[in-house]
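Missing here: one protein chain of the complex. Every other protein chain is in place.
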Amino acid sequence: MLNKDQIAQRIAKEVQNGQYINLGIGIPTLVANYIPDDLEVVLQSENGLLGIGPFPTEDKVDPDLINAGKQTITMSKGSALFNSSESFAMIRGGHVHLTILGAMEVSENGDIANWKIPGKMVKGMGGAMDLVASAENIIVAMQHCSKDGQSKLLKECSLPITGIRCVKKIVTDLAVVEVLPEGGFRLLERAPGVSVQEIIDKTEGRMLVEGEIPEMSF
Amino acid sequence: MLNKDQIAQRIAKEVQNGQYINLGIGIPTLVANYIPDDLEVVLQSENGLLGIGPFPTEDKVDPDLINAGKQTITMSKGSALFNSSESFAMIRGGHVHLTILGAMEVSENGDIANWKIPGKMVKGMGGAMDLVASAENIIVAMQHCSKDGQSKLLKECSLPITGIRCVKKIVTDLAVVEVLPEGGFRLLERAPGVSVQEIIDKTEGRMLVEGEIPEMSF
Amino acid sequence: MINKTVANAEVAVADVFSNAVLMLGGFGLSGIPENSIKALLARDLHGLTCISNNAGVDDFGIGLMLQKRMVKKMISSYVGENAEFERQLLSGELEVELIPQGTLAERVRAGGAGIPAFFTPAGVGTEVADGKELREFDGKLYLLERWLKADFAFVKAWKGDTAGNLIFKGTARNFNPMMAAAGKITIAEVEELVPAGELNPNEIHTPGIYVQRIFQGKDYEKRIEQRTVSRK
Partner (left out) sequence: MINKTVANAEVAVADVFSNAVLMLGGFGLSGIPENSIKALLARDLHGLTCISNNAGVDDFGIGLMLQKRMVKKMISSYVGENAEFERQLLSGELEVELIPQGTLAERVRAGGAGIPAFFTPAGVGTEVADGKELREFDGKLYLLERWLKADFAFVKAWKGDTAGNLIFKGTARNFNPMMAAAGKITIAEVEELVPAGELNPNEIHTPGIYVQRIFQGKDYEKRIEQRTVSRK
């Protein structure tokens, strides 16, 4: 089973040279730590920045420079600032190549639920609905099961959904899973020490398993 | 009868303190010369400038600084530059208080035709359709009659129109005319030496004449 | 150039009325109109509709207006980090309309730009789409969304001039420029107010045409929600 950093590390392998990438709050933010130095990529922050740099040292903290998770950040060389309307123009217009975000549930046709638990959580969707409706490639980072053991890879989402037919890949603590264009999950890799059977048992949606399923390598 | 400069001079009296104003090509551009110095107004150029200054002296000519008529200009103190989308956002959003433009015809319900003569002139509408569809106050500067003596204040426009029910006032070489909200022209002022009868004779549309019609003063 | 300067926040907000629709710039607590909020808090107002990406925190920003029960309705994209907000919402004291962040930004932009409605893909297939027109363009589904406007828009800039031109700094820009354009009366507070002519026209983010009042702000707290640092 992977810890959060390992999930982020595995997702980082999906990143390609030259990509503009939006990282969601939580595990996705950690992905930045594992992107190989030889890849030139640009991280977008939907509150108005292309080119997120590392967190600032104590003396460089600037309240006018935060990411979408409201964390203080720095700018990398060659970055650009803009307003929220321009930021989502970029996202909706398909200029951001890769979106990595967390989820509470993903269905086997690629629907994602990550913004609301009726009667319990009413924080709002933030930029998630715009991101999932727009990006060509969406990867979800999440635990395979909820804290009470329920699968989060479902036939259909039970929670209010954030977007339809949009998730392309899921990286969990147990597996790397593809969402097939025609619907259904396909198992690509398993976490070290995790069996194919355990993954199947913990996946409610249809899971296609073809041939030998390799263990993840980092 | 007024010459072009006098038409511009008369229109300048319509300008109020604090207004943002778009001046069209031709006579409207001349209006800038007659705006009283004690009025603070800002001239918008739809190619991307708020705060048009005087024409430049020879040594200050800058090809990167032109007005919508492609004339070289300067910027006044406190001006701002922006792109064409922002410029028309300003116009469509009703932020420009006054638009002054030329016309080939105006109808008695305030329709304006100024962009096309079928089979003859195909230059295009430029920003005129956006301006007349958006500004709350539109004043037309034009000759009362065409070169061959036809009235340009009509019951209905004969040329392809630029916008409907938008002109509020017309200043011609003969008269100042209001377009009534319910339709019809109303004579407000006559040019020095021009009789009310001549104006009526040269106006095809309905022209309301109430009481004494004063001569224009400058 | 038209001089938009007013003495201070108190003067600037003096005619804000109860039940008005307000827009307030900022993302989280970054770039919020701190001075205007403080001045609004000192007035006896109620029934306000506040359009703002977030709702502040319990003891800062719009959170303080919620504490004072001045707000009838919030229109936002994300309202976490605010216990009082959640309490008022769950008890039914507060109405909330949650809007995808990009849709919110674009609806506000549309309000300023005279675009009454536009199509966006955000929210298709979700409860955000309920009651909205759905249409296919080039094989993809979109929702029709309407513009948003406000009686008063409150924005905070880094620098401004007396003509109302504004320059923002860093990610404190966020929703401020669109809100400046969508307010019937737009009130800008700035960290540094300079005479017209001192800002480079090429560097201005919000042209003065959108700003009706501008004042020199003071005592900016600029609270940080998630101070995150790395070691040297």
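Order of writing sets the labels: A, B and C. Residues in every chain begin at 1.
Convention: a residue touches a chain if its C-beta (ideal position, glycine included) is under 8 Å from a C-beta of that chain, and two chains touch if they have at least 3 such contacts.
Everything quoted here is computed from the prediction, not taken from an experiment.
K.L.:
In the intact complex, which of the depicted chains does the undisplayed chain touch?
P.N.:
Looking at the entire complex, the absent chain's contacts are A, B, C.
K.L.:
Quick one: say which of C:E106, C:D161 or C:E225 touches the chain that got left out.
P.N.:
Among C:E106, C:D161 or C:E225, only C:E106 touches the chain that is not shown.
K.L.:
If the hidden chain were put back, which of A:A89, A:C145 or A:V209 would touch it?
P.N.:
Residue touching the chain left out of view: A:A89.
K.L.:
Looking at the whole complex, which of B:M1, B:I66, B:C145 or B:V196 touches the chain that is not displayed?
P.N.:
Answering carefully, the residue with contact to the hidden chain is B:I66.
K.L.:
If the hidden chain were put back, which residues of chain A would touch it?
P.N.:
Answer for chain A: residues 18, 20, 40-42, 44, 49-51, 75-82, 86, 88-96, 134 touch the chain left out.
K.L.:
Write the list of chain C residues that the hidden chain touches.
P.N.:
106, 110, 113-121, 135, 137-138, 140, 142, 146, 167-170, 202-203
K.L.:
Spell out, residue by residue, where the missing chain touches chain B.
P.N.:
Counting over the whole complex, chain B touches the hidden chain at residues 45-49, 54-58, 61-73, 81-85, 87-89, 91-92, 111, 122-130, 133-134, 160-165.
Following the convention adopted for this analysis, only the chains that are shown with their structure count from here on.
K.L.:
Could you find the chain whose CA centre sits the greatest distance from that of chain B?
P.N.:
A
K.L.:
Quick one: most central chain, C-alpha centroids?
P.N.:
C
K.L.:
Please work out the Cα centroid separation of chain A and chain B, and write it as a whole number of Å.
P.N.:
55
K.L.:
Determine the centre-to-centre distance between chain B and chain C, using the mean Cα coordinates as centres, and give it in whole Å.
P.N.:
Each chain reduced to its C-alpha mean, chain B and chain C end up 36 Å apart.
K.L.:
Please compute the C-alpha centroid of chain A, do the same for chain C, then give the distance between them in whole Å.
P.N.:
28
K.L.:
Using the touch definition from the top, which residues of chain A touch two or more other chains?
P.N.:
None at all.
K.L.:
Could you tell me which residues belong to chain C and also touch two or more other chains?
P.N.:
If we look for residues of chain C contacting two or more partner chains, we find 109.
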